[in-house]
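Note that one protein chain of the assembly has been removed; the remaining protein chains are unaltered in position.
Right after this comes subunit A.
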Amino acid sequence: MSITQHQSEAGSATEPNGKPKSSFGTGRSELIVVAVLYAVAISLTIGTATMHVQGKSSPGPQFFPILVCIVLYLAATLLAIQILRRPNVPDNTIHPGHGQFSPDMLHDLGHLGKEEDAAYDAMPSPAQGKTWKTYSDWRTVGLLLGSVIAFVALLEPLGWIISAAALFWLVAYALGSRRRIFDIGVGLLFSAIIQLAFGAALGLSLPSGFIGAIL
């Protein structure tokens, strides 16, 4: 259809395996973005209303936040309406720029025709025959999220070298590395080199943790 976007309209929405599916949630998971936008807007509203204003400048410090709130409420509401009217099926193509550019505009500017679309469609497409319940792989994302949270919580008690090596190992494991023993070495080497290069040479203070306390 076009060079950077492949989305089907709700009516013809089919799952990758060709099985038509139509529950209310299909293609409407983007409502979570609406929720985030409303959350930001509401916390800005509360913060603006309860602000302890210093000084008497006019327009004061509440002026601009009010404008931003209006923008956020408007964008969130319009987005919600759009999602409810026309749900999106996730596009499965590699999408550099992530919506930053209107494919229609680029199409016109580049005088693109069928050849370019065909070339773009010739890109590897998701494996046929295998389907998943959700578009995103939540197991991998969850593993990754758990690793970064654990890293931040343990950075000060364990120190940089151990916690960064553990983070490296966990992320590599989550993303599909199967050389578990070897990766421990890679992670330790990586974190130790960073400690030496940036800690010793450039003077960054990285937490040394309990090892530093023993030494």
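We take it that a residue touches a chain if its C-beta (ideal position, glycine included) is under 8 Å from a C-beta of that chain, and two chains touch if they have at least 3 such contacts; residues count from 1.
As a working rule, contacts and distances are computed from a predicted model.
Trainee: The chain that is not shown, which UniProt protein name from "M67 family peptidase", "Tripartite tricarboxylate transporter permease", "Fe-S cluster assembly ATPase SufC" or "Membrane protein" does it carry?
Mentor: Answer from the record: the omitted chain is "Tripartite tricarboxylate transporter permease".
Trainee: Considering the entire assembly, which residues of subunit A contact the chain that has been omitted?
Mentor: Within subunit A, the residues touching the omitted chain are 1, 3-5, 30, 32-33, 36-37, 40-41, 43-44, 47, 51-55, 57-61, 63-65, 68, 71-72, 74-76, 78-79, 82, 88, 90-91, 94-112, 115-116, 119, 122-127, 132, 135-138, 140-141, 143-145, 147-149, 151-152, 155-156, 164, 167-169, 171-177, 186-187, 190-191, 194, 198, 202-206.
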